[in-house]
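Before any comments, here is the structure.
One protein chain is absent from this view; the other protein chains keep their places.
After this line comes chain A, so read on.
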Amino acid sequence: MAQPEIHHLFHRPIADHSFSSDRQTLAVARDNLIEIYGKSGQKFALQDELRGHDKTVTGVDIAPNSGRIVTCSQDRNAYVWEPSSSGWKPTLVLLRINRAATCVRWCPSESKFAVGSGARVIAVCYFEEENDWWVSKHLKKPIRSTITSVAWHPNSVLLAAGSTDGHARVFSSFIKGVDERPAPSVWGERLPFNTVCGEYLNSTAGWVHGCEFSPSGDALAFVSHDSSITVVYPTGPDMEPKAVLSVATQLLPFMGLIWTSENEIIAAGYDCAAYRLRGDEQGWQLAGSVESAGRPGMDSHREESALNMFKQMDLKGKVQDDTKLKTVHQNTITTIRSYAGSPERVRQFSTSGVDGRVVIWSV
């Protein structure tokens, strides 16, 4: 088990982070701006700042192939940033929403991206050649509340969204002229725009923080604020799903998750650590923390010499500094993303959180 690679960037919350495909560039959302870090040796050094949003940036995503960065913010705008000789060139996207944008993700084909918002819509944005402009189409029905997360199916047409109305939904975001007709799957055959292919509620109806398709795209997992993770295996269009498996954990709620293979999920959140879950259509179980697997040096700060102990007592009036968590992250993990490996077998993943750290872990 390799040691986690810890990059403590600053003492501010990181709303979202994204690596470029060569993993040499890291974009993080910090307050009203996006900071671009470049890898130099073992560290990430600040290279550039993307200014344009005038409220907190909530999402950032780098397209792996084109290198374009999409960002969205509470100021209700999204920008697509393109690299040019004179730095990053922003293009405003017409989102047409009247509440904050909450999350953004490029689809795998990179021809579209989805922006979730507090206006109870998901804006599916694509580039219109004629007008030289990014325009959006709204996924509206039957969303009842703020969208907290969006996730794309490998076919770039199906989109999963988690919402504070407690539902995780699967929509079709098929746009004529942009998408190719998708192959029929368990989610459906004919998929015009805004087809609701699935709508799932777990037993408590807690609001959903994150959702993700399995590598094959034939299963959907979502985490919600009742500390549970639910995995759905659909049978086909207009049929009851084969299995809806919910794991209620003893932990604090998860904020996000990734599938590292068809039978393993890693989820992280308010417990400041990433947890592994294993299972299949028969059932899922929590398989422990990713962190606890013998991290050397974890206890070093607790085993102190007598001299040090008395020194501490003298200085602070107490023996131990109990303000430090035993986990690598010192606050809630808000984003978890795949870092290395193929979608079917993720070898490394990265997390970022409220403590301003970006950490790269081995699975």
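Some points to look at:
Methods note: a residue touches a chain if its C-beta (ideal position, glycine included) is under 8 Å from a C-beta of that chain, and two chains touch if they have at least 3 such contacts; residues count from 1.
In this section, contacts and distances are computed from a predicted model.
The chain that is not shown carries the UniProt protein name "Actin-related protein 2/3 complex subunit 5", picked from "Trafficking protein particle complex subunit", "Protein SDA1", "Actin-related protein 2/3 complex subunit 5" or "Centromere protein N". Considering A:L201, A:V244, A:A287 or A:A340, the position touching the chain not shown turns out to be A:L201 (whole complex). Only one of A:I6, A:L46, A:L252 or A:M313 touches the chain withheld from this view, namely A:L252.
When the full complex is taken into account, the listed residue touching the unshown chain is A:S145, out of A:N32, A:T56 or A:S145. Although one chain is not drawn, its touching partners on chain A can still be listed: residues 120, 140, 144-145, 165-167, 201, 203-207, 224-228, 248-253.
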